[in-house]
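The complex appears here minus one protein chain, its other protein chains still in place.
Naming follows writing order (A and B), and every chain is counted from residue 1.
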Amino acid sequence: MKYYLQLGVILMVFCVIATGILAYVNSVTEPKIETLKAEEAVKSREELIPGCDFEEVKLRDDFSYFIATDRETKELKGYTFTSQKKGYGSTIKTMAGLDPEFRVIGIKIIDQSETPGLGANCTKESFTSQFAGKTPEQLVVDKDGGPIKSLSGATITSRAIASSLKEEIEAIKADLDKKQEQEVAE
Amino acid sequence: MRFFSEITKGLIKENPMFVLVLGTCPTLAVSTSVINALGMGAAVTFVLICSNIIISLIKNIVPSSIRIPIYIVVIAAFVSVVDMTMAAFLPDLHKALGIFIPLIVVNCIILGRAEAFASKNNVLYSLADGIGMGLGATLALTIVATIREILGSGTWLGIRVMPNSYEPMLVAILAPGAFFTLGFLMALMNRLKEKRA
Partner (left out) sequence: MTYIGEIFVMAMSAIFIQNFLLSRFLGLCPFLGVSTRIDSAFGMGMAVIFVMTLTSSITYLINVYLLAAYPYLQTIAFILTIAALVQFVEMVIQKNAPALYKSLGVYLPLITTNCAVLGVALLNTTAVRSDGVTPYNFLDSTLNGFFSGVGFTTVLLAMAGIRQRLGLVKLPKYMRGMPIALILAGTMALAFYGFMGFKL
């Protein structure tokens, strides 16, 4: 019995030391990771709609969009948001910028781990650039009769990106319409 | 002198990948591009060196009946350190390697070397063994990745090496290509050994 207790204590000591080291490393790296993420989000928004202030609007627990107003003229420049949907093997996160008429200004794939060589090509400029100027109705892949040319061998990935954007744009639109109606009613 | 021979043996004679056939999973999974292979190789080498050193230092105070769990704790701690450091300083690479970083814990190379070498040798030789095995694994990863990246994307380390008319052979960077590449490489190694004998 005493022998087992001794073994347990030794194992425990090792675990405690390991946990201590990890806690220390985590305290150093965590803030760094956080700022990196925040910086990246700000940078991506700035790239999509430059020179604007962004105001966050929370729509659902897991989704919020940003209203972009010009830093100087305070004029409405558009909206940005990050949609997510399951693609082929991973959840794809796409950030998009919209103009005030809800046409896509540009999109950027933020996070994906789709199949290298197939779905992973969705980050390429040749794929993302075709989204520019599309209305939400046009966000349909060619396999479903729309104008978005899907990636070869990765229809599921392409469809996931297009439909996730479409759904969220419609959600934002509905939210804004509702707010406007409320304002009119008041 | 033995210090150097412990390093060099890991490169070819006892290459962990080709000869000992340890740690196949990450080799196949992350060898889609050379940059991933180098990143993975560096991570494995780092963990291997650290765990070899620590394990050879503690080999006398660890009761043999619980040595495996203790080795695993040591290895898992270093792996987590690598994981967090990479996320903070090399976020893109961290994303590309994904789940295979935490999975270094169960990479048989590391536990295998801890058990077969570090627990029996002194710190200096264990360090040498760690460097050698780590470099050997990196070398193997890089060779597999070189073949796959050139065939599958027409590039090497992201730089285009094939003529523009070359239509990349997609299958090389997909899962089947990984198995084929490693299979043929091993056959080639066997063939060379046969000839020499």
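As a working rule, a contact is a pair of C-beta atoms (placed from the backbone, for glycine too) under 8 Å apart; a residue touches a chain by one contact, two chains touch by 3 or more.
All values derive from a computational prediction rather than experimental measurement.
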| item | value |
| --- | --- |
| Displayed chains contacted by the hidden chain, counting the whole assembly | A, B |
| Given B:L11, B:I72, B:L90 or B:M169, the one touching the chain that is not displayed | B:I72 |
| Option touching the unshown chain, where A:K37, A:R71 or A:K86 are the choices | A:K86 |
| Which residue of B:F3, B:F89, B:Y166 or B:F184 touches the chain not shown here | B:F184 |
| Selected residue (touches chain absent from view) among B:L38, B:I53, B:C108 or B:L157 | B:C108 |
| Positions on chain A where the hidden chain makes contact | 15, 18-19, 22-23, 25-26, 30, 62, 84-86, 88-89, 91, 156, 160, 164 |
| Interface with the unshown chain - residue positions in chain B | 21-26, 28-29, 68-69, 72-73, 76-77, 79-80, 83-84, 99, 102-103, 105-108, 111, 171, 174-180, 182-184, 186-188, 190-191, 194 |
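Assume only the chains that are shown with their structure count from here on.
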| item | value |
| --- | --- |
| Mean-CA-position distance for chain B and chain A (Å) | 33 |
| Partner chain A, residues of chain B touching it in the complex | 32-33, 61-63, 65-66, 69-70, 73-74, 76-77, 80-81, 84-85, 87-89, 91, 95, 98, 152-153, 168, 170, 173-174 |
| Residue numbers on chain A that touch chain B, as the complex places them | 6-7, 10-11, 14-15, 18, 21-22, 25-26, 28-30, 32-33, 36, 111, 113, 115-118, 153 |
